[in-house]
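Selected chains from the complex are presented in situ; the others are not included.
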Amino acid sequence: DPEQYAKVEKAVHDLLDAFNVNWEDPNYTDTPKRVAKAYMEYWANGYAREAEDEVTVFPNSSGSEDLVMVKDMKFYSMCSHHLAPFTGYGAIAYMADENLLGLSKLGRILDIYARRFQLQERIGAQTADKIMQLLRPKGVMVVLYDVEHLCMSSRGVKLHEASTTTVATRGIFKEDAQLRAEVMSLINK
Amino acid sequence: DPEQYAKVEKAVHDLLDAFNVNWEDPNYTDTPKRVAKAYMEYWANGYAREAEDEVTVFPNSSGSEDLVMVKDMKFYSMCSHHLAPFTGYGAIAYMADENLLGLSKLGRILDIYARRFQLQERIGAQTADKIMQLLRPKGVMVVLYDVEHLCMSSRGVKLHEASTTTVATRGIFKEDAQLRAEVMSLINK
Amino acid sequence: DPEQYAKVEKAVHDLLDAFNVNWEDPNYTDTPKRVAKAYMEYWANGYAREAEDEVTVFPNSSGSEDLVMVKDMKFYSMCSHHLAPFTGYGAIAYMADENLLGLSKLGRILDIYARRFQLQERIGAQTADKIMQLLRPKGVMVVLYDVEHLCMSSRGVKLHEASTTTVATRGIFKEDAQLRAEVMSLINK
């Protein structure tokens, strides 16, 4: 969307201009263009994507109910309060029922919700809800951990080592504390 | 408060003077001023602050009851028995009900109670109680860990590796041992 | 099977040829031969093997029902979706009934199912099922962990640190959550 691109470019130009950067210095000249491109292609690309377009669901022919988890999925997001990046890792575990999902698709759904101006709590909840809706598993658990919020770490309080963890559970993971403990144990492995 | 500042400055001057420091040495001359400033601005600034002034509470529009935790929040306090610093990390977990709190505000409440002449047990309890009062969550759990008390480590007993842990639980965290185990597991991650 | 060997060799030749490799360069000349050999002898050798041929079962003379586990068994497989390698570690625990198995045989059964074009979920399930069938233990638990899928890590998403874990349980391990927790704890040791 070229109009959107132009709006972002202009906003970035104005932001830098407020600090009187030297527009002749080649290190600044094209910055508004570069930043606009980065927002469109990476940092806020989640607005233009739909999980349904990127994910295919298979029938679970074997009827297996064993546990599947992908962990240590690095994600990048921007906090809606301060426009500051926050980054960390996601783990998604599910117990299949009639459908299965390709392993890399778990990361893709997480990515779609992370690449927006977000709250960490919301990313986990939206990811969990979407997997419930697409896959209809017996349950899903989304843990976002080792998350550093730059708005917390880079400003006035002494919180630069702090990290935030959120846990979203749906289906049997909400009811069964033993199952949650098992997932925790596998994440900590 | 300039009067308070003057009192602190004079007390520090008298303390150093008891050891006959050389007031000509530029490394001591302005020390009483510097120390008074440090007490007012950092080490005892909690007396002049109110959690209510620094924290805003939002309605929990999504009604989410998922777990939220911030951990590894470095805190600094001074022990009321020996005026010696004690420092460590805090983790605060809560289960929201109708209200939400900005993530960095958890650290701020902890900071307000730490920046006084304190007992470690009290910091945890006051922080937990204040969050219950401001946020009315389903429960809160405050763990202060890896806490080194300089009055313990720097004096006669061989305890310089020792660390103190305190756990304060309110609401469902008091009743539900499984939930506490989950928080422990996430802290240890 | 020389015919199979020739088919693989030709396919590899065609694949490289699509990229116009220089067949005079000695670093390419014999590559199709080498790759065909590697597929037959290692990467897909599981198709030509039967667990029954490689494993002997002993009567459990002592009637011991103690837990036995072998862990950190490195395995190599190729993903059926992308023909890309995926590798990780397997742990197999069982509780004996009337039969026993040599310790290195657990790794062999895992290897037979891994050395094919596979799904990770299937390797675990087939291994667990085969051990149930051959040994008739009280139960078996197969955990595949720290598994890196090259198709996930080497392509477009930022998942090169991600790892996948699958858990397959049969018999008493399916019913007894405490027993599963014990195995997790021993794996994490």
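Note that the chains are named A, B and C in the order they appear, and that numbering of residues resets to 1 at the start of each chain.
The working rule: a contact is a pair of C-beta atoms (placed from the backbone, for glycine too) under 8 Å apart; a residue touches a chain by one contact, two chains touch by 3 or more.
Worth saying up front: this structure is predicted, and the values here are computed from it rather than measured.
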item	value
Oligomeric state of the whole complex, in copies, if 3 are shown	10
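The definition used in the following text is that only the chains that are shown with their structure count from here on.
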item	value
Chain contact graph, described as a line, ring, star, complete graph or other shape	line
Chain copies touching (subunit A, subunit B) - same or different residues, decided at half shared	different
Length of the line joining the C-alpha centres of subunit B and subunit C, rounded to whole Å	51
Cα-centroid distance, subunit A relative to subunit B, in whole angstrom	31
Where subunit A touches two or more other chains, by residue	181, 185, 188
Subunit C-facing residues of subunit A, complex	62, 64, 66-76, 89, 100, 102-104, 107-108, 111, 178-179, 181-182, 185-186, 188-189
Parts of subunit A lying in touch with subunit B, wherever the complex brings them together	81, 120-122, 124-125, 143, 145-146, 149, 151-152, 155, 157-159, 161-169, 177, 180-181, 184-185, 187-188
